[in-house]
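Some notes on the structure that comes next.
Only a single protein chain was left out; the remaining protein chains are all shown in position.
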Amino acid sequence: MVIIMNTEATQQNINDVIEVIKGVGLEAKIMEGAQQKIVGVIGDKTKLASVPIDAMPGVEHSVAISKSYKLASREFHPQSSVINVSGILIGGDEPIVMAGPCAVESREQLLQSAEIIKAGGAQFLRGGAYKPRTSPYSFQGLEEEGLKYLAEAREKTGLKIVTEVTTVEAIEKVAKYADMLQIGARNMQNFGLLKEVGKCGKPVLLKRGLAATLDEWLNAAEYIMNEGNPNVVFCERGIRTYETYTRNTLDMSAIAAIKHLSHLPIIVDPSHGTGKWRMVKPMALAAIAAGADGLMMEVHPNPAKALSDGSQSLTPEHYQDVMNAVKKLSKFIKEENLLSEIEE
Amino acid sequence: MVIIMNTEATQQNINDVIEVIKGVGLEAKIMEGAQQKIVGVIGDKTKLASVPIDAMPGVEHSVAISKSYKLASREFHPQSSVINVSGILIGGDEPIVMAGPCAVESREQLLQSAEIIKAGGAQFLRGGAYKPRTSPYSFQGLEEEGLKYLAEAREKTGLKIVTEVTTVEAIEKVAKYADMLQIGARNMQNFGLLKEVGKCGKPVLLKRGLAATLDEWLNAAEYIMNEGNPNVVFCERGIRTYETYTRNTLDMSAIAAIKHLSHLPIIVDPSHGTGKWRMVKPMALAAIAAGADGLMMEVHPNPAKALSDGSQSLTPEHYQDVMNAVKKLSKFIKEENLLSEIEE
Amino acid sequence: MVIIMNTEATQQNINDVIEVIKGVGLEAKIMEGAQQKIVGVIGDKTKLASVPIDAMPGVEHSVAISKSYKLASREFHPQSSVINVSGILIGGDEPIVMAGPCAVESREQLLQSAEIIKAGGAQFLRGGAYKPRTSPYSFQGLEEEGLKYLAEAREKTGLKIVTEVTTVEAIEKVAKYADMLQIGARNMQNFGLLKEVGKCGKPVLLKRGLAATLDEWLNAAEYIMNEGNPNVVFCERGIRTYETYTRNTLDMSAIAAIKHLSHLPIIVDPSHGTGKWRMVKPMALAAIAAGADGLMMEVHPNPAKALSDGSQSLTPEHYQDVMNAVKKLSKFIKEENLLSEIEE
Partner (left out) sequence: MVIIMNTEATQQNINDVIEVIKGVGLEAKIMEGAQQKIVGVIGDKTKLASVPIDAMPGVEHSVAISKSYKLASREFHPQSSVINVSGILIGGDEPIVMAGPCAVESREQLLQSAEIIKAGGAQFLRGGAYKPRTSPYSFQGLEEEGLKYLAEAREKTGLKIVTEVTTVEAIEKVAKYADMLQIGARNMQNFGLLKEVGKCGKPVLLKRGLAATLDEWLNAAEYIMNEGNPNVVFCERGIRTYETYTRNTLDMSAIAAIKHLSHLPIIVDPSHGTGKWRMVKPMALAAIAAGADGLMMEVHPNPAKALSDGSQSLTPEHYQDVMNAVKKLSKFIKEENLLSEIEE
């Protein structure tokens, strides 16, 4: 942390700041310029998390320098992590695809979806049994009944199950049926929920919050990992911007950023990220080319009859087309080693 | 809802759309232009919440026209609501002030704060016992111990208590000690929590989400009200934008917008809204001048030693100064009837 | 500037950074922590503007500490400036109001507007003769003809004229007729235009860019002042955010921020800031209560027939009502000294 004193700061002000820093066991260094003095802080930043330096007399503002997360950080864990979910490796040699309807609507719809997903070559079936919806009058999900259909679909197809958990009370139930728990965008900073999925131990798919910074996202992972659960996979699903043509703005650069800042895998959801099924194919290919460890896509046997998010769902035919292209592309990129970094 | 067909839509496409609309019991009307056809939908929009019109062949996109919330809407409840919290009226004749430290840190700090708050003339003591923090290593709150100090402060000063509840499990405990439950920005779309505070019945202070639209905010209130709890007060606390000088961008126009769209009261939090204590006074006065029903402000006996958000906390002297100015201003505005609307 | 080295930086990397800093005549100081080294730079930051420290081997990133503008900065000019525009003082004892139609549409419309504006008590008549419009097919303004009507209105009413200049070629013409030149939001970083209005010497009303940071805005003023023109007045007119209910999000905190960072006056435009005439009154009062030096408002003799921005224009009756309230409020705030700051 670097503390910038304002131009009217007195020597007493500076001494007070130094005393506070020393008080938490850290070291302070002063730099004096013609018009401004700066105090540098050396040591473990977490000790400073609760000290309101900015409010002290003579302080203009302070700038954080080190990161507040550790377990999720590549700095402390240089090698990339591979997350094993019921035998499927995420972050390994090939991209993993999670596909399925936005919501589990009925046994028939889900089993039909599962056959389509399996045939297309994805490894995971997705589908919400608990749906967070903006309006209380929208379809809220089939809850445990939906979970049972998911488990039945796994039995029939061998697909792994990833599904969202929205409340602490539901964790146990969801964990019983699913292979991987999804934390949705609206719950990325529901810290009580993060801690409990951390304790539960099941692998977690952590979607980026609607307007979350990378730093907040990494700290959300830290909440889960700090409870003893290292099996976290990030999922970029678009952020909120001023642009209204797309449902969200898919932040493709988050792939490269997360790979630089963290050792954990990251997948991309072009369905929620754009809100338009026509954009799913080009964005899926872009994600793979940028180095994503996988994809999450919405597929519906009959999008025009979907109970939620139909406009972003692929038909079975389009899904198959995207899968074919994704497989070819990722194979080529791997063989040609296109994403390798050259020596600096 | 209005559905815009694309230029290549066939008559069959249009017929299919109309059939779907009629299928949920609504009426459809077609408008034909030279290049484009439009289908208008008449009736209760909630019936359409689960119909993915946008995914149907020939549809370019659709535009929502009516609102998805009702209980919170002024359209269905033209008269402004006054919320009674343990005898204090929010939305009534004078602005209500909620003040206190960001977090309850100790018995001494809280009781000292309460004396200051009481002396300044606020009606509510605020202070977090459960703190949602970006990093798991930051101070997380004193939990039930903090609630007890709050209750003790109420006994000593007569101030009402408003404090945040972050998990469903904690609702019962918080409701036992507090007069009003606060839903924080990060939980504005924690729908499970919203439903449970709705069932609990205690008055709720609903902070705007970090990047929530007015529509999402109003729908969040609808979740609470739909469970039978009509006692909701909005709190504008700044939204996330590209500007980094302030912690958030305080959306002052939300006061006028909420007053137009809803019958519920709205207060403003200039401390979180700006992140800088120097800005609290001008923004507090602005909020009152714009018609806010009250304020929430952070005050700390010694901001430079606060365990969280010290840089935005007022000292006791500044708090007293803001209160004096706010009282004079609101009295003047009321006497002069400055905010009255003239006949159109 | 503070330079944060990454954890793998070698001593050679650090030496190279120090050499570059010394090379432009600045001083470097090193702080060594357990895991990280930081290099502080002392001296005039403008010397570093062209040095890409961030690209040097071993550098994680750098953080700017001092500001890049000087002439606009309060740090170098502690006393507030009062700008004299043809005898009207902006930043002085009373708020200045600039009102009128969005665009000059006809001689009749403008002269009628001017009478209304004069009667209401504003000091300036506004009205665009050159209109920047998103679509090339929208009304683009009457150009010089419009300027002549503005000058005629001034002669008849004594109101001062403020009007937008959008191209370097038009500066001379606009300066011939107007008392103050307006730089619109879309041109805030049209640096060629800024330099030329700087040379021209006429007082300038500098609107904030659609998505400009405070720092960029202050630097835009610096461009004008650096050409020898100190007569710059800021105008906050709303920024672009994700919220779509209002046309822009009026950043009321910019008033307090600009007053802290700069000695120049700032006024507020609640018409463009909200896009809704109903919101103009509460936002105008809020701006005055927050300490704004004035207001810019759209008024039209018949908003429903305006050729642009009719939905945000006040009728003559509403304008008169806003003016009455604004005058009472500003008089009261001044008399009671409500915005004074107490000793720290």
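A, B and C are the chain letters, set down in written order, and residue numbers restart from 1 in every chain.
As a working rule, a residue touches a chain if its C-beta (ideal position, glycine included) is under 8 Å from a C-beta of that chain, and two chains touch if they have at least 3 such contacts.
Small disclaimer: the values here were computed from a predicted structure and weren't measured.
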Report task. Check each of B:Gln11, B:Thr244 or B:Ser340 against the chain that is not shown and name the one that touches it. Result -> B:Thr244
Query - Which residue of A:Gly23, A:Pro78, A:Gly158 or A:Pro282 touches the chain not shown here - result: A:Pro282
Report task. Mind listing the chain C residues that contact the chain we can't see here? Result -> 20, 46, 49-57, 68-69, 132-139, 166-169, 186-187, 189-192, 209-211, 215-216, 219, 222-223, 226, 240, 277, 303-313
**Report entry** Touching residues on chain A - with respect to the absent chain
**Finding:** 211, 213-215, 239, 241-246, 249-253, 255-257, 260, 273-274, 278-279, 281-283, 285-291, 317-318, 321, 325, 328-329, 332-333, 336, 338-339, 341-342
**Report entry** Residue ranges of chain B at the interface with the undisplayed chain
**Finding:** 2, 4, 7, 27, 29, 31-36, 38, 40, 42-43, 57, 63, 65-66, 75, 211, 240-242, 244, 344
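Convention: only the chains that are shown with their structure count from here on.
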Requested in this report: List the interface residue numbers of chain B and of chain C, divide the shared ones by all numbers used, and answer same when the ratio is over half, different when under half.
Outcome: same
Report task. For chain B and chain C, let me know how many angstrom lie between their CA-based centres, rounded off. Result -> 30
Report summary line: Expressed in whole Å, how far the mean CA point of chain A lies from that of chain C is 38
**Report entry** Shared interface positions of chain C, touching two or more other chains
**Finding:** 211, 241-242, 244
